[in-house]
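With one protein chain withheld, the remaining protein chains of the complex are depicted in position.
Now for chain A:
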Amino acid sequence: MTKIISLFILEAVFCFTFFTVSYSDINLIQTTCKKTPFYDLCVLTLKSDPRSSTADVSGLARIVADSVKAKAIATLNQISALLNSVKDPTLEKALEGCIVSYNTIIQADIPVAIDAIEKNNPKFAVQSATDAGNEAQACENSFAEKPSNSPIFSGNKAVHDLSVVLQSIASLLL
């Protein structure tokens, strides 16, 4: 009988531990993402990075920062490709402006945000994340054909929205 009981306890502990550990990781991600305006994007971004399972809020911010940078690099590549074949001078000007914006995001905004988070001075991360979102916005705004979207709309939106997520999470560290 005692064998049964001890085995039962063992199984219960095993199940309990397994589910509570993964439950609490998901919980931090959920509670953090609830405080951003893009819950689904936030959760998706964090869950797809293995570091999120052991990250604290600072770590989650770092993951989002890395994701902004990755998306920005991808969008920058798109812009460069478009520039290679562009004929229309207005479009060319807009694309060139976007290069400036994206270089700022990649070389200034994200490195400063990551540095500020690491050094526990999160207000500079909030500021940089806000700027990154604004840079993406400025790029999108610079295309003439409103109200339809620019050729790089999805990149701009992804970078913008993720920057806002980063801004929100960094604000939690204040």
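Just so it is clear, contacts are C-beta pairs under 8 Å (C-beta built on N, C-alpha and C of every residue); 3 or more make two chains touch, one makes a residue touch a chain; residues count from 1.
The rule is short, and it goes like this: contacts and distances are computed from a predicted model.
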Among "beta-fructofuranosidase", "Cytoplasmic tRNA 2-thiolation protein 2", "Origin recognition complex subunit 3" or "AP complex subunit sigma", the UniProt name of the subunit that does not appear here: "beta-fructofuranosidase"
Hidden-chain contact residue, picked from the options A:Ile26, A:Val57 or A:Leu82: A:Ile26
Using the document's contact rule, name the residues of chain A that touch the chain not shown here. 3-4, 7-8, 10-12, 15, 18-19, 22-23, 26-27, 30-31, 33-40, 43, 93-94, 97, 100-101, 103-104, 107-109, 111-112, 115-116, 118-124, 126-128, 130-131, 133-142, 146-149, 153, 156-157, 160-161, 164, 171, 174
